[in-house]
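As you look at this complex, bear in mind that one protein chain is not there, while each of the others sits in place.
Naming follows writing order (A and B), and every chain is counted from residue 1.
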Amino acid sequence: MARYITKRLLKAFLIFFVSITITFFIIRFMPSNPVDLLIDPKMGPEVQEAMMEEFGLDKTKGEQYIIFLKQLLQGNLGTSFKSREPVSQVIMQKLPWTLLLLFIVVILSLAVGIPIGVYSAKHRGKFSDKLINIVVMVGISVFVPFLAFLFLYLFSYYFKLLPTGGAYTPPPAKGIRYVIDVLKHAILPSLTLFTANVASILMYTRNSMIDVLEEDYIRTAYSKGVKENKVIKVHALKNAMIPTITVTGLMMGSMVGGAVMTESIFSWPGIGRLIYDSVSALDYPVLQGSFIILALSVIIMNIITDLIIAWIDPRIKLEG
Amino acid sequence: MQNNRTFFQSFIRNPMGMIGFFGVLLIVLLGIFAPTIAAYPKGYGTEILVAPGSGMLFGTDNLGLNVFAEVVWGARSSLYVSAIAVLVAAVIGLPAGLISGYKKGKIGSVIDGLIDIFLTLPVLPLMIVIAAIVGSSIINVAVVIGLFSWPSLAKVTRNATLRISEMQYIEAAKCLGIPSYRIIFKHILINVAGPVLVNLTLIMATAVLSESGLSFLGLGDPTTWSWGAILKKAWDASAVIDTPNPWWWWLWPSVFIMFYVISFNLLGTGINEILNPKSRE
Partner (left out) sequence: MSEIILDIQNLTKYFDIGSFGTKKYVHAVEDVSFELHKSETLGIVGESGSGKSTLARLILGLIPVTSGKVYYEGDEITGVKGKYASKVRSDIQMVFQDPYASLNPRIKIGESIAEPIIVNKLIKNKKDVRLRVEELLNLVGLQPEMYDRYPHEFSGGQRQRIGIARALSLNPKVLICDEAVSALDVSVQAQVLNLFNRLKDELNLTYIFIGHDLSVVKYISNRILVMYLGEIMEIANTEDIFINTQHPYTKALISAIPEVKSKGIKERIILKGDIPSPVNPPEGCRFYSRCFKAQDKCGKTHPELREIDTDHFVRCHFSEKGGNKWLDI
């Protein structure tokens, strides 16, 4: 197992490194000079040059890359062009909001998706299963902004139950009131993301449960005692969860940055929104820093899922 | 293996596949015949935010333009984007999957590693950045989407290829002197066509979701009508929570997006069921 972990970590490091290099150069190829956005044309050329130097934009891309790596090793993610704050600070203001949504969505998706998936597998072919299949089909086809609009329309406009946007209603309250306010604001965006994601979890759970149950029935025909059955069932269930775990890991990894649209529509101050805004503002360091965090989260998610799966099914770690 | 019925005969008997097929057909027809169905919407119309009714099937938007016409022309760009994205994904993904699945060894590992790296990259954020770089013409958007779709196609192709490569008829082909490129691009390819086709329909479906998303975020082609762009305009005009609410403006494009995606997904599911006799129904 230790060997497997080591190999896995090495692979992850390699992927991380290549990822951030690729994103670095892609970002630097964005057109326009970020300094242009910050300059008042009345400023003299010396001032402009000074700004360029301050942001390191006077150097070649190669040199910029080396500086970037050096800073990264020191844990320094650079300084925002726009707000002049350290990037890590900017990101830390936004990241927790996205993580909050992620947390709620994942727990809800698993809590709802897995039981219904299992139920659907057990009752396969019957009307309830067919209905669920249709719902799944619609679920994986959904267009996120549409969902957001629908919920906004229903709950904010029509029923006037929930707020239309933001993470809280300013000014921020204190203590438990604050928490409740945030949660209230979180309902609609979480609901949107949940609806978009639960379908996959449902589908994967259902399909792998069907595979497992098929084996189970054969064994039940020849079973000799309840004990044997239970052991088989528990073990089989663990293996049936593997595709579900895989897809959850993928989901979590992609949701960190993928919630852009939801965050935009609900004005939720998360990382997705930050990325979108940074693109318009040509704020390279913030963009770069966000991508690093994104890459990190995806990789960490993948490692965790791989480890869980290897623990469940030892064959996988042997095949390396 | 394959029973007496040909693929087509089985397909016709599959309800989901047929529904999907006709859905796709409908959209294709709408896209092709867009000019004859409705005039290209531009400029200003006379009546703003009119509900659906006489003459205006889907009502009008805040510029007085016919929403139905916008949606029909949106079908055209969606098809265009999907087609190009699929083409790009296939041109890169198929050979990558086939070769890495057949050759294994070093080349296989390298391609496999590439696939893993691409799958780690955050898709939507990167698409946003790249769209900002290359500009937002409709071809660029389509190519970018294709570039992000090839890894999953390659993975599916690779897995199928790995399986087929172990078959005795492939070993026989090697023994008989059939050259590698012919084995890969003829013998193996025709046998992995099934899962590949399914994945291609999936790519077409998600391509539209991606394109609509990009257009919604303002990164799409401003010169073409796209369902996502219509939604962006509606959102910017606060149409969703406006009173009275011009629901037709944001509902119809969304419905069409769903219809498109569901049709392709059904088509893919239909094909998949036929190819897997042991399907989980």
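The working rule: a contact is a pair of C-beta atoms (placed from the backbone, for glycine too) under 8 Å apart; a residue touches a chain by one contact, two chains touch by 3 or more.
Values in this document were obtained by computation on a predicted structure and should not be read as measured data.
When the omitted chain is restored, the residue from B:N159, B:N191 or B:N245 that touches it is B:N191. Which of B:I32, B:I48, B:I139 or B:A172 touches the hidden chain is settled by the complete complex: it is B:A172. One chain is missing from the display, and on chain B it is touched by residues 1-3, 167-169, 171-179, 182, 187, 190-191.
We adopt the following convention: only the chains that are shown with their structure count from here on.
Chain A contributes residues 11, 14-15, 18-19, 22-23, 26-27, 29-31, 124-125, 137-138, 140-146, 149, 152-153, 156-157, 164, 206-207, 210-211, 253-254, 256-258, 260-261, 264-265, 272, 275-276, 279, 287, 290-291, 294-295, 298-299, 302 to its touches with chain B in the complex. Only residues 113, 116-117, 120-126, 128-130, 132-133, 205, 209, 212-213, 216-217, 228, 231, 235, 240-241, 243, 245, 247, 250, 254, 257-258, 261-262, 265-266, 269, 280-281 of chain B touch chain A when the two sit together in their complex.
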